[in-house]
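With one protein chain withheld, the remaining protein chains of the complex are depicted in position.
The chains carry the letters A, B and C, assigned in the order they are written, with residues numbered from 1 in each.
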Amino acid sequence: MAADAHPSGAFAALYGLEVEHASPDEARGRVAVREQVRQPAGLVHGGVYASLAESLATLATGAAVREQGRIAVGHSSQTSFLRPITEGSVHATGRARHRGRSTWVWEFDVTDDDGRLCALVRMTVSVRDAA
Amino acid sequence: MAADAHPSGAFAALYGLEVEHASPDEARGRVAVREQVRQPAGLVHGGVYASLAESLATLATGAAVREQGRIAVGHSSQTSFLRPITEGSVHATGRARHRGRSTWVWEFDVTDDDGRLCALVRMTVSVRDAA
Amino acid sequence: MAADAHPSGAFAALYGLEVEHASPDEARGRVAVREQVRQPAGLVHGGVYASLAESLATLATGAAVREQGRIAVGHSSQTSFLRPITEGSVHATGRARHRGRSTWVWEFDVTDDDGRLCALVRMTVSVRDAA
Partner (left out) sequence: MAADAHPSGAFAALYGLEVEHASPDEARGRVAVREQVRQPAGLVHGGVYASLAESLATLATGAAVREQGRIAVGHSSQTSFLRPITEGSVHATGRARHRGRSTWVWEFDVTDDDGRLCALVRMTVSVRDAA
């Protein structure tokens, strides 16, 4: 996919995000593991998990608030690495836990191809009036 | 630089990390802003900040514990986005705040070319015996 | 209850924790709202949410690892405040999301008497050999 056509932008295209679902309740996506997303020991780099959660949460939140003339931008994220992923795909599924006036909070489970929990990401998104 | 030659691995080469310093006390690096690291609104994607901190902290910790036959892997990270970066470079400077037997904790300031604070990242690294 | 009899110790007695359930999978408890747990504006102090999660997670983890001669101590916590609580009780329900050799990770939902989500706490517990 051309970078400028990616719904989550050029960086999402760079690390290889495939968006599977983005609604106000849930966001899902995956990244195929390839050499480019690995750190030196051969594991998927933890930055990919934080990136995935931010791309998906801001995409889903932004789509939901756009008709009110508002935009979504990242506010903060917390990632816990539980189990390494070395092959297959990285799968992320997030639920919107809070949809406030100025802040949305998402919790993502990151799993491998066998459904094992590999990381947790809490992603907080700021919602603001479009400039 | 060839991806396989990058001291922080293929993903660090992909997003464009330049390592400037990595000692047991401090780690510094930068990423030149280019289209590939942006999200749809033109800002540097927040995942880059988390990635930078993880690459630098695990590199510096790993180098420090290697002679004891130990390795460093990411444990968790917390990123707060304070001010967007849209051009120039992303600069990250981390200090090792805790060097424990099983855990090192680093705090990074992320700044822009004018030295303005743009993000904070706390990166916790697990230290383990090499397999 | 006498402070020294409280299963979660003296501080849990001070802020008023009632433990409802503590198993390797789930931990639940509550704190009755009274003047003593409020901050100046009349809301329950956010420190109570972090305290609740730590007390419950270390109690449940500690009980589960004790027979292996191991102990549980707090490692880190991340709390997001979503909606204030001003009366009734603070209810916390946590699930163990990861039970590793050296680290357990719990995610708590904090709710009010009407079941509304008021805070999220991720609590990471270190598991070590008893000294």
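Annotations for the structure displayed:
The definition used in the following text is that a contact is a pair of C-beta atoms (placed from the backbone, for glycine too) under 8 Å apart; a residue touches a chain by one contact, two chains touch by 3 or more.
In this text, all values refer to a predicted model and were calculated from it rather than measured experimentally.
Seen across the whole complex, the unshown chain contacts chain A at 75-76, 78, 102-103, 124. Considering the complete assembly, chain C touches the hidden chain via residues 3, 7-15, 35-41, 43, 45-48, 50-52, 54-55, 58, 71, 73-81, 84.
Taking the whole complex into account, chain B touches the unshown chain at residues 78, 80, 82-83, 97-98, 100, 105, 107, 117, 120, 122, 124.
Basically, only the chains that are shown with their structure count from here on.
Look at where the CA atoms of chain A average out and do the same for chain B: the two points lie 19 Å apart.
Residues of chain C in contact with at least two other chains: 78, 124.
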